[in-house]
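Excerpt of the complex: some chains, original placement.
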Amino acid sequence: MTATKTNPGNFFEDFTVGQVIEHATPRTITEGDRALYGALYPTRFAIPSSQAFAASVGLDPHPVEDLVAFHVAFGKTVPDVSLNAVANLGYAECRFHRPVTPGDTLRTSSEVIGLKQNSNGRTGVVYVRSTATNQRGEVALEWCRWVMVHKRDASAPAPETVLPELAPAVAAADLVVPEGLDFSSYDFAAAGEPHRFGDYEVGETIDHVDGVTLTDAEHMMATRLWQNTAKVHFNVEARPDGNRLVYGGHVISLARALSFNGLANAQLVAAINAGSHVAPAFAGDTVYAWSEVLDKAELGESVGALRLRLVATKSREEAASRTLRGEDGKYAPGVLLDLDLWALIPR
Amino acid sequence: MTATKTNPGNFFEDFTVGQVIEHATPRTITEGDRALYGALYPTRFAIPSSQAFAASVGLDPHPVEDLVAFHVAFGKTVPDVSLNAVANLGYAECRFHRPVTPGDTLRTSSEVIGLKQNSNGRTGVVYVRSTATNQRGEVALEWCRWVMVHKRDASAPAPETVLPELAPAVAAADLVVPEGLDFSSYDFAAAGEPHRFGDYEVGETIDHVDGVTLTDAEHMMATRLWQNTAKVHFNVEARPDGNRLVYGGHVISLARALSFNGLANAQLVAAINAGSHVAPAFAGDTVYAWSEVLDKAELGESVGALRLRLVATKSREEAASRTLRGEDGKYAPGVLLDLDLWALIPR
């Protein structure tokens, strides 16, 4: 009787292509989330930092960081999609449709868009497209991700393989500029750096210089805030090495916050094109970040977009040298995260 | 002169039966408390999580977790009641009268309802009934507790022993259903589990599965948030073993949050019937929880109540086996908390 009451999570054979999962525990965003985000990450982007600055670029009420919305929306999917995950394999086609502001309540639903059993017969890859909506039913953000999930029963038959077609990157034409956003009277002094759209060149790399040493208390608080329930983040008995694995999203937020130093005007995340959690991070590791400009696009009179590779490393040298891969094509030692995103910046 | 300015706390001989203490530092609850509670405990109950969900069951404005109110109200009593406590011995007759929402300011007063000097002559037990009221003078919650307190002077005469009559449990008829609460259009999918009142049977036990490893930073932040000033929680020099003792309420909140997995619809705490902090907890301990259904009551058309034993352990085996006591009748090793509460759940 007991076993039926608790959530064992879904196993590979529980997923079918076309299935739609309405994830539980809608969550209201508050000013408390903004403050905690600022306590946990060294973020200084002027829009989420200042109500007055946000209003001056047409964003009123005052949006929280885009990644707050991402983490909250993502966290909803964990109990249903990745509680039995071996690994979070990738992201694609993540688009932010509208800013999230305190008082908004987010819900997430996911559609299974692909399945592929692994040749070992014990695991499979599940592809889902998730959509987070606010209390008015408007889409706040959507994304695809794929995870490797355990089978409950290795002898269960393999489903037909369905691989979704996913764009290698969100096309610039598909990026959403938030309604009302107008950078024409943007205050560069208040924002912290003078560099605008035209100052960045494709191929340019930026060492974000600063590093942050991780603690267990901080990554657990962050991960709980997003109602992410994956055991490995909280319980030293859940992993053979006795370490608490840092939630990959914690490293994303840390790297994004560090990128302020050199990309202070890349104010809003418009899309995440792809992402790999290359290596695990643990308390005691010191995280650095660097960026590469991959592409540029003009989205309006005052708004441009930079496509950026954002790399987190746990070595100062790796960040300073901006080495992504070794000569063998593999990720260089020390690389933690390789994230590909579009950010909006004043022209 | 100095000694007169700081608060030495009350000793056993400072209490008299019938005495009423107005505790200091009223405290306004905010959305920041909700966010911090969610960062410190893995709570996902849909009512405190979502303003929209709460409104859909008739609770508007958006209440915080009942235990936020409990901890804040309880914290007020510490400087006057338990600063010189040897041990917090028990709770009884705790009832939640109305939800607390951001903007509410809580004050607490306590009446001494019992006294009993211990045979050693150096300590005694003080029984108090505490009542927390909001800024409109409405009762938010009330509870009794008894603590063992040092005497200032062992030679002081013993007071007459007065033992209050305390109910072994709050009678179902005395439970307060919050005004407006209506579970008739309750969204079980959004809440996270399908189990309703009728799905639980008296005697049933539930292993809540997940565990959380404690850190000092987190329990200190929680305890401070409630303005609980007991030295042993904050100062490594306050205990011979050099550990910071985790506030018992931290374990209560952790266990309650873990109980979501299996009791997701036991949304509101209506009463705490009894509670024992069986063993101390420290940073590095991993806390698990299990529950037993002790009783059931129908409170209205759409609302039922489950009387639950909520047990926290620092051993996975203890939680998995749901062993409360050994053959000798003593608490099993690894048991941290034995709490008896009523929770409201949709019928």
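Order of writing sets the labels: A and B. Residues in every chain begin at 1.
Assume a residue touches a chain if its C-beta (ideal position, glycine included) is under 8 Å from a C-beta of that chain, and two chains touch if they have at least 3 such contacts.
Not measured: the values here are computed from a predicted model.
Displayed in place are 2 chains, all sharing one sequence; the entire complex defined by the structure file totals 3 copies.
Assume only the chains that are shown with their structure count from here on.
It takes 120 degrees of rotation, in steps of 5, to superpose the Cα atoms of chain A onto those of chain B. Centre to centre, using the average C-alpha position, chain A and chain B are separated by 36 Å. Taken in their complex, chain A has these residues touching chain B: 1-2, 5-7, 22, 24-28, 30-33, 35-36, 79, 102-103, 105, 107, 135, 215-218, 220-222, 224-225, 227, 229, 231, 234-238, 244.
By the touch rule above, chain B contacts chain A in their complex via residues 30-36, 38-42, 44-46, 49-53, 62, 189-193, 195, 199, 201, 204-213, 215-218, 261-264, 284, 286, 316.
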